[in-house]
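Note that one protein chain is taken out, while the other chains of the complex remain in position.
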Amino acid sequence: MSFVSVSNVWQKYGNRSILERVNVEIDEGEFISIVGASGCGKSTFLRMLLAQERPHKGEISIDGGVTAKEPNRERGVVFQKYSVFPHLSVRENLIAAESFDTAFGRLSGEKRKTAAERADAMLERIGLNHVADQYPASLSGGMQQRLAIGQAMTAKPRILLLDEPFGALDPGTRLQMHDFLLELRDETNMTVFMVTHDLQEGFKLGDRVLVFDKPRWDPHDPGMYGATITYDFDARDGGIPFQLKEDADVSA
Amino acid sequence: MSFVSVSNVWQKYGNRSILERVNVEIDEGEFISIVGASGCGKSTFLRMLLAQERPHKGEISIDGGVTAKEPNRERGVVFQKYSVFPHLSVRENLIAAESFDTAFGRLSGEKRKTAAERADAMLERIGLNHVADQYPASLSGGMQQRLAIGQAMTAKPRILLLDEPFGALDPGTRLQMHDFLLELRDETNMTVFMVTHDLQEGFKLGDRVLVFDKPRWDPHDPGMYGATITYDFDARDGGIPFQLKEDADVSA
Amino acid sequence: AAEEKTEFKLAWSIYVGWMPWGYLEDSGIMDKWAEKYGIDVEIVQFNDYVESINQYTAGAFDGVSATNMDTLSIPSGGGVDTTALIVGDYSNGNDAVIMKGAGGIADLKGKPVNLVELSVSHYLLARALDTVGMEESDLDAVINTSDADMIAAYATNDVEAVVTWNPLVSEITGSNADANVLFDSADIPGEILDLMVVNTETLADNPAFGKAVAGAWYELMALMAAGDEAALTAMAEASGTDLAGYKAQLAATEMFFDPAAAVAQASSADLPTTMTSVAEFLFDKGILGEGAPSADFVGIAYPDGSTTGDSGNVKFRFDTTYMQMAADGAL
Amino acid sequence: MRLINHIPGKPLAVLLAALPFIALFAAYSIGSDIRLDANPQDKLLPAPSTIAETAQRLFTEPDRRSKEILLWNDTFASLARLLGGVGISALLSLLIGLAIGLLPYARSAMSSFIAVVSMVPPLALLPILFIVFGLGETSKVVLIVIGITPFMTRDLAQRVLEIPQEQIVKAQTLGASSAVIALRVALPQVLPRLISNVRLSLGSAWLFLIAAEAVASNVGLGYRIFLVRRYLAMDVILTYVIWITFLAFLIDWLLKTLSRKAFPWMEAGL
Partner (left out) sequence: MRLINHIPGKPLAVLLAALPFIALFAAYSIGSDIRLDANPQDKLLPAPSTIAETAQRLFTEPDRRSKEILLWNDTFASLARLLGGVGISALLSLLIGLAIGLLPYARSAMSSFIAVVSMVPPLALLPILFIVFGLGETSKVVLIVIGITPFMTRDLAQRVLEIPQEQIVKAQTLGASSAVIALRVALPQVLPRLISNVRLSLGSAWLFLIAAEAVASNVGLGYRIFLVRRYLAMDVILTYVIWITFLAFLIDWLLKTLSRKAFPWMEAGL
């Protein structure tokens, strides 16, 4: 059986259908890129995977479980912005990924010490050890996103959800982040869902690229039908034209 | 004689030298790209051209005039952000470029009518006629910058100053803006100074590329010496490697 | 800096003996008399008694309704030469020391007392304590309490005794069975005088002002003495009560309906003694100002020309001229 | 599920919103009952029915003496003072705020002064105000003005300073004079803030109004409350309190609506 299974999911807000009949099966360790027109429901789909909201109909199960009711440590997430806590230093942001699971949100004594050690190891890995004691506001956008990813991974989620994680970064930083993400991926074999606006990025990073679009369209009532997955590309073996192009770009 | 003449310009803030011995002569109609490390003084140089601040030493003259004391209609400007007035509609923003020069900042009767007509013609040219009555906040970043450029040009300045005008735009929009700017340039023969972080952009758009950097460096006191123009590339005839690369990109 | 002028302003605040001032203005009696003397007198109501005296002292008004004690401390103590034009009444039970539950003045020992500090209530308390040989320091504390909130204050458990005036006294005694009046102004008759005081210089330069005011006042006094329902009802309502309530308050007020009686009070031989003890009280409390060297630093002149206090610094004068004219029907 | 993820349904939400009001009413009724049981003449917590009767009387029956309905007279008098005071404050704060925000000279001269003035307790200065401005309407309006203008001015000046320098420079490159920049760039952008400042300051304005009316006045909501406080006529006081609360709410709502209608560009974003 597949690891993540989305079966016949519908979502609507009020009378507006956003998504309909979404079905997809994901294996453990797959990197799924999600693309589609603006406003077609990509973030909505991610929010349902995250259990931030529940589908109007249908089931989303991870590893055979039932549809979750609220976000939990099984699901890690990184948004385009505001993914880290501005009032915690970089190191504390990582420690939070362990301490927030306790009754008062704090670790003390030995526990805190080992958590801090693990945090420092993670900082090393994401290349932020030189700014461990700074606050996020003093970090560049790319560093903040690396921290956000590191933080999400510290909690060891079963799936990682990324909603346009690099949308606010400039092109150069973006390329660095791709390398960073590819490296992490090689190391961890995490199941990842990433929404992106950038087709090229989607194909470069993803094992599969899901395209959301409206298959049906009522010109009198645009809110009548929702979007669904219209294409499901295999992006593993460079079989896609974009990938060539993009490789050239990276080498530049 | 050259059109814009910068002679022996120094600038310091408190004890920190920012720019020193900047000399450059610009012909009318030239498009000057300005590049350099972050914080090296590119914006400072632009502010002095704009007369928003005066040089500590040296002269900046346009068409043989004396160093200006404050910004005026001779100098148009577009910043990365906040270049348009959020409380005026798109059309009003363009009319403002004519009306702000009057005693009360308003035009009435016939004058207003002809100004509105000219505004509509400009809107046509910058492709914003369909949003003439909307407010800037409802426009995308690219549209806002197009409006800002249109507004600056409506005032018919003698030099146009752009400080990272596309810095906040995503790559696709950025390419569109390049085309837009190149078109305008062909039509108007304006003297333009553009600061950019993107070398490629600088070479693509500019006739000349000025590089700012610190020629001297005191390791004990980084504020001791200022930056100056260290390179002055001719970028007109595709003689530069970047240009090849960037052409390929545009065609993609 | 006074001189001859034709426009005058009087200030008054709500108190049983001063309600006629409001009625004088509303009924047109004042205007009638002012017209007779070719002047204009405006009578303005204050909600805040202290503020009205302050305004007079600062020169914004030519006269104000005040007690003998407050006149001495604020305008006279502040160097404004002031004349008592009309002695309207003295409090004859209108001010009272009230304790919750049975007992006498001596039982106030160790209790907090709520009152408007430095007011006639404070003076009344001092006089009450005198009668049993106690001092303020024998009390737990004197707690300054706004008159506007005295009734609410009495209803709280913290409060054990209050000193206040009418209509608050009748309100408290009327609606609280446990209210025990220990001492009231009827025990010290003639000591708390309710006056209309005016600027001495203004009065000297403008006798017409004195005549018009006195004329109007005693016309109304005659009406009140005759029990004029319309006038009394209007005053009752303006003071927030009904005719019966107002009459009850009047009963505790020794109104001088007859100008001759007022003249007699002002010329009374007891007055200098009273004023001296008031001055001592004021000095004792520091109310005469920190600069006041002694209790008799302000001079007070009486109708017969005698003075108490510093005769070189007479700032408070009892003058019966105009009341006498009214008594003689000379207005 | 976490508490933060529990969202009440529509009908439950309405019920919940009503709950504290009902609870308050119930608490009052019970308190009133207890006191009235002990002493039927108790004035402190009149029965709700008594308040309702009083309210009806106050709103509809003319006063015997003046033949006018006092509550309406009071309302008009107080509102005139309030709006006068707030209006003047708004105007002043706008003028001074713009000057401070735009002109370096004005900023140097006035910003520390206003910072100090805004800390002065205006109530303590009442006696001086009455002397200088007399007892009429002026001094009441002036108390409000003195009470709320410094705060509003400081905030507006701050907002003017927050207008991106880019816009000011841009306006200059379009030939705008200082006056045009004030009038056409800064003014329209701080007007919405002016309205929200007025909304914020109205609470204090009411306070100053009530305080001023308590000292010298013969009409006004604050005057009436002060007058009847002596007799502990809580039925009248509570009617007035509820009425003032309603008026305050109404004014706040009007200003909010005005702000939304008048400044479409504020919400055009997104």
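Read from first to last, the chains carry the letters A, B, C and D; within each, the first residue is number 1.
Keep this in mind: a residue touches a chain if its C-beta (ideal position, glycine included) is under 8 Å from a C-beta of that chain, and two chains touch if they have at least 3 such contacts.
On a predicted model such as this, the values are computed, not experimentally measured, just so you know.
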Sole residue of C:G28, C:G79, C:G110 or C:G174 that reaches the chain not shown, by the stated touch rule: C:G79
Contact residue for the chain not shown (choose from A:E28, A:E70 or A:D213): A:E70
Residue in contact with the excluded chain [from A:N8, A:N23 or A:T102]: A:T102
Touch list for chain A against the chain that is not drawn: 50, 52, 70-73, 75-77, 79, 81-89, 96-97, 99-106, 134-138, 148, 151-152, 155, 157
Chain C residues touching the omitted chain (full complex): 1, 50-51, 53-54, 57-58, 73-74, 77-80, 114, 117-119, 141-146, 148-149, 152-153, 155-159, 286-290
For chain D, the residues touching the chain missing from this view: 2-4, 6-8, 12-13, 16-17, 19-21, 44-45, 102-105, 108-113, 116, 118-121, 123-125, 127-128, 131, 151, 168, 172, 177-178, 181, 203-204, 206-207, 210-211, 225, 229, 232, 234, 237, 240-241, 244-245, 248-249, 252
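In this text, only the chains that are shown with their structure count from here on.
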Between chain D and chain C, distance of the C-alpha-averaged centres to the nearest whole Å: 38
Centre-to-centre distance between chain C and chain B (centres being mean Cα positions), rounded to whole Å: 80
Overlap residues in chain C, where contacts from two or more other chains coincide: none
